[in-house]
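Only one protein chain is missing from this complex, and each of the others stays in its spot.
And now, subunit A:
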């Protein structure tokens, strides 16, 4: 492969992943495999354990039980090797408002060891790829929510990651900005062939953009497959000829009481904060 590191065909493998915050089991035995090159969606309501699972893959959280591998590297013991393969966009809007767009991307070029002679070129291409070339020298604080998301995408892309991880990339954005963010993700992915692992609770986005999805509820994966397959399965099970949506599939596997589980107060607050910053 590109730099001679040992790889397997799978971008991410989780086996028996568990994670608890005190008494709460946020992730309760997750097994899943993300194949190299696909767009994989991790779906579920607030508090389903998506973000915790993603944070274990990014090495932000330890892996107390089970095994997580990224292109063959163990996330518990080979943290630096895993991080070099990752481009991560967290749920919060994480661009530094007191720097320009270009400076925001340059920082990530520096911490990923992009040599000085390549830096300007790479940063320029990353900004170009997300359609921010013209706004690059404005302060990020003046960007709209959708632009900040695209800037974060550029920050993640500048190190040529093999796995792009996006945690709720379109949360709080208006429909036009949502589409724009997704279009840039898909264009970059088509150009680079990178694997994309995305969490979202927008089922329509998952249906439209993901090759495969895993439906998570209460820390467990309840269903896994292509959106078409999952929908076709439910249609077969129902047998009444109506065409279900991915949301119906989700209701089916998660059972009733979904709206009462709407995540902890903290999750909701964080979501609202992000939404209000996106404006």
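Following the convention adopted for this analysis, contacts are C-beta pairs under 8 Å (C-beta built on N, C-alpha and C of every residue); 3 or more make two chains touch, one makes a residue touch a chain; residues count from 1.
By our rule, contacts and distances are computed from a predicted model.
**Student:** Under which of the names "RNA polymerase sigma-70 factor (Sigma-E family)", "ABC transporter domain-containing protein", "Transport permease protein" or "SRPBCC family protein" is the non-displayed chain listed in UniProt?
**Tutor:** The chain we cannot see is recorded in UniProt as "Transport permease protein".
**Student:** Which of these touches the unseen chain: A:155, A:170 or A:199?
**Tutor:** Among A:155, A:170 or A:199, only A:155 touches the chain that is not shown.
**Student:** Pick out the residues on subunit A that sit against the missing chain.
**Tutor:** Per the touch rule, subunit A residues meeting the hidden chain are 2-3, 36-37, 58-61, 80, 83-86, 88-96, 98-100, 103, 106-115, 118, 121-122, 125-126, 128-129, 131, 133, 139, 152, 155, 157-162, 187-194.
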